[in-house]
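We show some of the complex, not the whole, and keep each chain where it was.
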Amino acid sequence: MGKKSVADFIITENIPLNKDNYLIRLKSPESLPPIKPGQFVNIDIKNSSEIFLRRPFSVFETDYKNNSISIIVKVLGRGSKKLTEVKAGEVLSLVYPLGKHFTYPSPGDKVLAVGGGSGLAPMLFLARESGLPAENMDIIIGARSATDHIDASAYNKYGNIYFTTEDGTLGTRGLVTHHPLFGELANYDKIYACGPEGMMKAVAREAKKTGVFCEVSLENLMACGFGVCLCCIEPTVNGNLCVCTEGPVFNINDLKWQI
Amino acid sequence: MADLSVKIHDLLLKNPVMLASGTCGYAEEINEFYDVSQLGGIFLKGITPRNRDGNLYPRMAETPSGMLNAVGLQNKGIDYFIQNIYPRIKNYETPLIINVNGSTVEEYIEVTEKVNELDNIPAIELNISCPNVKEGGMAFGVSCPGAEAVTRAVRSAYNKTLIVKLSPNVTDVSEIAKAVEGQGADGVSLVNTFVGMAIDAETRKPLLSTVTGGLSGPAIKPIALRMVWQVAQAVKIPVIGMGGIMNAADAIEFLLAGASAVQVGTALFKDPFIPLNIVEGIDNYLLRHQMSSVSELIGGLQL
């Protein structure tokens, strides 16, 4: 594990992406260490009597020139709500960088990345960082309805983006696994997924059937985020492992999911 | 800089700020943030004779100014620790203390005897107050006979500094403290967590897999402080205080109440640097109040 820090980042931007997703960009006071897709930061959401612990968020973008990172926050409860109310100029304390990143695809690999809900950020980060040509990278983004989707067109240059919606208002109707690409899974060398547990399990089920390499990023509840409390554990073939240090990225073959 | 050193029986601490068991892993995780040799001491994650998987997920719930945990002493057992972890951490220049656990008196002795052989472990903390295990743990710590039995047995198997960690889930904690003092404990540490519970009103389910868990953090500080004060008056051996310490003022309150040193637990989850800030804060306080040594604070409550 590399060196970890606690630092006061300055908010430089807070951009609403849709009704409950926000892009927050933060600038580090110190020079940014290498951060890779799947790694996360743990944020102290101040000024609330209801929030005691930090909240973990995946890194979405890194900008080493400006020592800045961004995250995408989906409003879920009191902490994420409060976080999306921050204004440029305010300061947030981050513990970072945390967790292990996704296994990078090898040159020539054909990749499928599946993101939903708050799991979108690491998938897009991975698409950008993968080093693969766009034609080798398929990205499925799932949501309930068209209005729950965010504009990901800036990422077209990193891959082919497909949408699914449960109500059919954008892209394929149904869950991510109803997308036609899931009919041709054997074409892929690597599958990655991040999002609600149900979605990741569905993806894992399909990947397992075809035997394709598949990594998922878990969002277990965390207290510390750096491996000391043992609250975030996930049962694996190697015993109960901490999602915050041994994950959040796991190969589905290591998990004990009933799928 | 004032003299921050304190003594807990044979243990000489460079300052009175230590890390609480179960909240700082095996010290390595904190050492990724800063050099842990700056700390007064480190109480390692609780160890049992053999591997324990701990309780099922979910194991934690946030509560007002605190949290519940139901980890259940997940650890790989004393042998694994000695072979794999101890060699990596034994040269940290701060006392490493092993938190000893068991389901039976025999299990406590089993761990203790093995720890007794480790040159770089100058003390043990006998955990008779874990609320998250079905057998042993708190069951020993909530009655005088139970506390006496474990302490007596472990004392006879251990010749370095023996600290007994007390449960706050009792009617009179000073009785238990006196009982373990009577059996040869060299110090007591308190408090462990309070048994609490959280429910999700919407799903109507408990938030912890185990229904109940241990409450820690600032919420418990007023009760912990009172217990430390009571125990410090009841026993002659040193008292190590903890429960919700978040900053130097909190730590100083525990010292004033009679603790010779403090442990920082849940605060680490918010910010692993808090213990270092506390050391600095105590030093500033002593300067501001024209005191030359932290020992002037211990038990210094003005009634």
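Note that the chains are named A and B in the order they appear, and that numbering of residues resets to 1 at the start of each chain.
Just so we're on the same page, contacts are C-beta pairs under 8 Å (C-beta built on N, C-alpha and C of every residue); 3 or more make two chains touch, one makes a residue touch a chain.
Remember, predicted model here, so these are calculated numbers, not experimental data.
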| item | value |
| --- | --- |
| Chain-type multiplicities in the full complex (formula in displayed labels) | A x2, B x2 |
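As a working rule, only the chains that are shown with their structure count from here on.
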| item | value |
| --- | --- |
| Inter-chain centre distance, chain A versus chain B - centres from mean C-alpha coordinates, in Å | 36 |
| Chain B partner contacts - residues on chain A that touch it in the complex | 1-6, 44, 49-54, 93, 95, 220-221, 223-235, 239-240, 245 |
| Parts of chain B lying in touch with chain A, wherever the complex brings them together | 22-25, 29-30, 32-33, 45, 51, 53-54, 57-60, 62-67, 69, 71, 74, 217-218, 266, 268-273 |
